[in-house]
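For this view, one protein chain was removed and the others were kept in their places.
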Amino acid sequence: MVDGKKQWKAWLYLLPVIILTLVFTVWPIINTVRIAFLDDYTLMDDVGGMEFSVGVHNFEKVVNNPEFLTCLKNTLLLTVITVPISTFLALLIAVCLNSIKALNRLLQTIYFLPYVTNTIAIGIVFSTMFSMVGTGFGGENPYISTAGIINNIIGIFGIEPVNWVNTGSTYWANMFVMIVYIVWNALPFKILILLGGLQSVNKQYYDAAKVDGTGRVRTFFRITVPMLSPMLAYVVITGFIGGFKEYSSVVGVFTEDMGPPDKQGALNTMVGFINHNLMSGSPREGIASAGAILLFIIIFAVTMLNMYVSKKRVHY
Amino acid sequence: MKKFIAVILAVLLVVSALFVFAACTKKRKADFVIPEGGYDGSAVTITFMSSMGQSYGNILDEFLAKFKEMYPNITVDHQRGGDYDSNRDVIKTQLGNNQAPNLAFCYSDHVALYNRSKAVVVLDSLIDSDIEVTRADGTTERLGLTDEQKADFIQTYYNEGRSFGDDKMYMIPFAKSTELMYYNKTSFDSWQLPVPDHWFASDDKEGLETSDHTSMEYALAFIKDKDPKSTPLGVDSGANWLITLFEQFETGYTKATAPHYLFDNEENYNILTTLRRWYQNNWFTTRQLLSGTYTSSYFTSASSDQGKKSYISIGSSAGAAKQVPAASANFDVGVSLIPQKAANTPISESKVISQGPSVCLFNSDNPQEVVASWLLAKYLITNAEFEARYGLEAGYLPVIQSVQQLSGYKDKLDTADTKDNMAGMAAKLCLEYKDALFVSPAFYGSSEARDQMDALLNSCVTVKGNSADEIRQGIIEKFKDALAKCEY
Partner (left out) sequence: MTSLLSISQGGAIALGVILGVVILLELCYIVYLFYLRATGRKHFSFRRDRQTQTVAQGETQTDDGFALTTESLGDTKALGKGVMKERNIETVKKVQKVVKIVVKVLIYIFLIVVAISVLFPFYWMIISSLKSYDEYALEGEFASRVTPTFFPQTILWSNYADAFKTANLGTLFVNTVFVGIVSTILSLVITVLAAFAFARMQFRGKNALFAALLATMMIPGELFTITNYGTVTNFFGWANTYTALIVPFLVSVFYIYLLRQNFLQIPDELYYAAKVDGTSDLKYLWKVMIPLALPTIISITILKMMGSWNSYIWPRLVANDSLHQLITNGLRDTDFFVHLPDGSVDQDKINYPVQMAAVTLVSIPLFLVFIFLRKYIMKGVSRSGLKG
């Protein structure tokens, strides 16, 4: 059934992909692994002719670094919180959108707009929306001259202004802003996929349910969710992968300090850790590589588990 | 299951490949030696990576054209890079692959990084060379610097190129700036408040109680008392402030040879404890604490009822023009040296930080390129006309003293005042204070230390605590954090 000629042809079709992947993906991976196992490797020292011994020194430094643990904690928290929220919201919006006729196309277009924007640019917009203007933040008597647009809006409901992103803001206030931004950013893709899925569900199922007199909620859980489960699994898996690679959204809101001025690095993420070690004034490529490998292992494990679970649980 | 096996196999492949490639090292260019006869007139293209925006870049291009007339065979590819940090990252990546521009704008921190690759050309042999190089029009010039040219440099600037702990010259100054204190002269005069010339009260009393009326302590308390809604002092760079304080009080910041980090000590805890008290009283703010708002905008502001009003502003001499009050805020500005360790410190014992770009050369397989690059760097930096034009346009200070004799620049200095010609005022004062300048040591990790100074100031002044002891513990903790991040 597998004849020789076909084999040869298949490989021919795949040739460009294989060559390009080998050169621009596989070779960098090999190089990264090599660097990670060279003790205290830095690129400049390498060029300068220094010899490095093979060992696990870089990994040791990474896991013993309190900063890395902060990054790990932030990344996990952001992922665990934003993926369910954005998936649920996207599902809700997609189902609602699918049930209406008027304004449907306009709303669809609006919801997808964040998809075509630059993460960092809009992050700056978010940060100005949340930030206060004044002096003495973090002191006993801060002087607020402008509470910022978001604080003005919540002020309408009688809520006291919150210090979201400025000096002296709390960790969870910062996290809240990040969660809002990441969910805002993640929604369009998820709505796109889920709405696409909803529209491809065979109408016959719904008609049958109608004839049977099945209620809407029941139809939703009995028909819609199982039919959507491949898309749900897909957005959850890609959401997790994206979540572990979170970086530019934090840069957009907090700049490369990765936190409010008095707590720099408080919201740093794993990719932020890698980037900082790669691109600072005294870069340590060995540590960055070790961090990247650890990150890959984590993403890989979570994705494998996700796939395993969805194989068991997802209805095809 | 097959997929799992495939992936595991792939990982194994990668790990085994590691040992194959572990052995391969990069080959390094031979150290630079001046070719006999210097520049031989051959055609070379050299790349110059600057950090100039459009308007200043055009001045440079103009002078590059003049250089081209002198040496028609040297083609300069002027690359306008981004900001200093992104240039550094680009050059680092290029060096990592044995490529680099021929010359580039740099800070000493950057050179400390590039130096690890041993690709930065040591300038001593070029500076001292007495080879005569022939120009297109038949005239000759000395390849090295003449004694007059050497003496023309402002010495602190010139010596910064040698501050890497091995007494070799790696970079040559291009344009510089320093910090100045701008104050609201109208208000100071009407309050008859003396301009502070040192930071802390000599009698250790707080606020208005102190009898040391020329201290910053007293001035801030006084202004806050007169205008309770103001933030008396605005500092544009927190890191510069701390580094300068540590230098003035000789309490230790960093040094070029290991162990590098000296700032974690009792005296510095004391300094930060005092600064914390000031901040908690709303006596000062910095740009970093304001998430990026320039404190000069508080200084020049007309309104005093929004907390956005300051009476003293410490900022760069390069930004003198932005300390000019808004049209609606009609007050006179005074400019002076930043406060020092003690009252009436003579200039020679005063300390103020110096900053700004220098130029370094990178080694190349073709030594002619290096010589040509040096000729270009020398042409620009020793060219008083260029230094004057660039200095006036960008607000930077020329690095050579002969610029002062140039008519255009001399006018600027002569008409210096604090309203219409603030840049001239700043330039004039900086020349007066040139013996007070210092530069912070440069080594692999010095830029991290600098970043940590900002973080340290911000986190220390916002430390919470119910008792003096608790606050001190909090501050010590922040110091340990900063140190750990530097040493890591």
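Remarks
Per-chain numbering from 1; labels A and B assigned in written order.
By definition in this document, contacts are C-beta pairs under 8 Å (C-beta built on N, C-alpha and C of every residue); 3 or more make two chains touch, one makes a residue touch a chain.
Being a predicted model, the structure only gives us computed values, none of them experimental.
Checked against the full complex, the one of A:111, A:164 or A:254 touching the unshown chain is A:111. Although one chain is not displayed, chain B still touches it through residues 2-3, 5-7, 10, 53-55, 77, 79-82, 86, 90, 93-94, 96-99, 236, 293-294, 297, 301-303, 305-306, 308, 316, 318-319, 321-322, 324, 326-328, 393-395, 420, 423. Although one chain is not drawn, its touching partners on chain A can still be listed: residues 1-2, 6-7, 9-11, 13-14, 16-17, 20-21, 23-29, 31-32, 43, 55-57, 59-60, 63-64, 68-69, 72-73, 76, 80, 84, 89, 92-93, 96-97, 99-100, 103, 105, 107-118, 121-122, 125-126, 128-129, 133, 145-149, 152, 184, 187, 192-193, 195-197, 199-200, 212-218, 221-222, 225-226, 229-232, 234, 236, 241, 245, 270-271, 274-275, 278, 285, 288-289, 292, 295-296, 298-303, 305-306, 309-310, 313-316.
One rule holds in what follows: only the chains that are shown with their structure count from here on.
With each centre defined as the average position of its C-alpha atoms, the distance from chain A to chain B rounds to 37 Å. Within the complex, the chain A residues that touch chain B are 29-31, 33-34, 37-38, 42-49, 51, 54, 61, 65-67, 131, 133-141, 143-145, 165-168, 255, 257, 260-265, 279-283, 304.
Those residues of chain B whose C-beta lies close enough to touch chain A in the complex are 4, 14-15, 17-19, 21-22, 25-26, 28, 85, 88-89, 92, 95-96, 98, 109-110, 112-119, 229, 231, 279-282, 285, 288-293, 298, 306-308, 444-448, 450-451, 454-455, 458-459, 461-462, 484-485, 488.
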